[in-house]
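Removed: one protein chain of the complex. Kept in place: all other protein chains.
Moving on to chain A:
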């Protein structure tokens, strides 16, 4: 490019007519003061300045060479970083690159040298942009002069100047190839500070094709840049445009959610296999703001599309199959269940639950492979308990301890798989109404009393058949019997009723016949398959009868 250039900087306030040392200026007016047709381009040009700003190192203001991403979120040319210096009072972990610190020239934060890596995605993108610009510059940019005036960021202490609309003018140049190229060139020449704005105006002897052809130049260069970097800026895990780009200490960037999922499975970088050394939750790990802004600017449509797609993804699969199932153990309504979540698929499920209604279904393995109603021989039982997460304690390595409480019972209607775990449509299982409960008690006891009377008259002195004796008891008597057993066992300090256990499950709900069997099943050390029967029963009386049979079995064993 051989064009006349202004030397040094002109300090004339913008808006005033002035001549550069190069070419005479015809319209020195600022963009915002310009006539209507130019206003439409105004928004785009704001973005062009912002785009070039994102290509500039905030420290040296030149287009990035080998940008490094720092943990504080700033991105700076690696060469602009001060040389590492020993960090005071640090001994762990004591790898050499962690004992040396680098101070961010932007914010003064000190980081371990190990964490100030080349931002691979940004570095490659910058290189691609540089190539596109070079190619574009080599093509026809003749006869498209444009005057650029750098407007320096007002100093904090020049508030008066701001009021008078006096701008501090920096460099002043006539450059070619449209605003984008010209601005990039200005930055490349080191004459555009990262914080500065640019005012554009046309040049006196330029052919009269302003502004559309200039605009087309920008559109064309912007288009080729967008195309060139798109591939580089897509996530290597999901192949989508990066969403909330998050950069590892090794300088590789992935979507935040992809990286979290990767860390469900292992804690090494998918690209270079270096140990990631960070908490799996990424809770305190900021996204790569620089890349995020660049993405927003270069491909806003793809970013919007991606956000919409994510929303869909977060709705777990099929609308009908909306309950995630944790296939593991028996859980009971109203009772606490404690889980140690370590399998990758369940880590993901817990995360989704926490982001949603915090509920999931707990269901037992079908150990015998017995057919489960209409479902056939599924790997899980057909009845389960809906659990609500009370507390989730995430461990550093991504495992978690989860405290839940049973909120209801359900029967699986249909099921499918989502990202490795089972999702189901469920029907809730509820007890019959109190009226029906009373009716059935009355009917059962009346019938049992009738049978007992007949039996006694026919077989005097013989004990009643088991079933008849059981059915004769009132629901209250059943509860009293069971509670009596608990009281007796506690008196004998049975280990399964130790203080520790009672602390976890609470005192027995002596007044609540509906809940008592669940409590009892929680503390009683018998097979889960046996306890599972409680989930299918919809009358309080039947549940108590089951409990009574367990107790009698225990008592018989003890005798």
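Just so we're on the same page, contacts are C-beta pairs under 8 Å (C-beta built on N, C-alpha and C of every residue); 3 or more make two chains touch, one makes a residue touch a chain; residues count from 1.
The definition used in the following text is that contacts and distances are computed from a predicted model.
**Q** Considering the UniProt annotation of the chain absent from this complex, which name among "Ribosomal RNA-processing protein 40", "Probable vacuolar protein sorting-associated protein 16 homolog", "E2 ubiquitin-conjugating enzyme" or "Ribonuclease P/MRP protein subunit POP5" applies?
**A** "E2 ubiquitin-conjugating enzyme"
**Q** Which residue from A:58, A:101, A:270 or A:384 sits in contact with the chain not drawn here?
**A** For the chain that is not drawn, the touching residue is A:270.
**Q** Quick one: say which of A:78, A:124, A:236 or A:533 touches the chain that got left out.
**A** Going through A:78, A:124, A:236 or A:533 one by one, A:236 is the residue touching the chain not shown.
**Q** Among A:295, A:350 or A:418, which one touches the chain that has been omitted from the display?
**A** Within the whole complex, the residue contacting the unshown chain is A:418.
**Q** Go through chain A and note every residue touching the omitted chain.
**A** The list for chain A reads 236-240, 258, 261-262, 264-265, 268, 270-271, 273, 309, 317-318, 344-345, 416-420.
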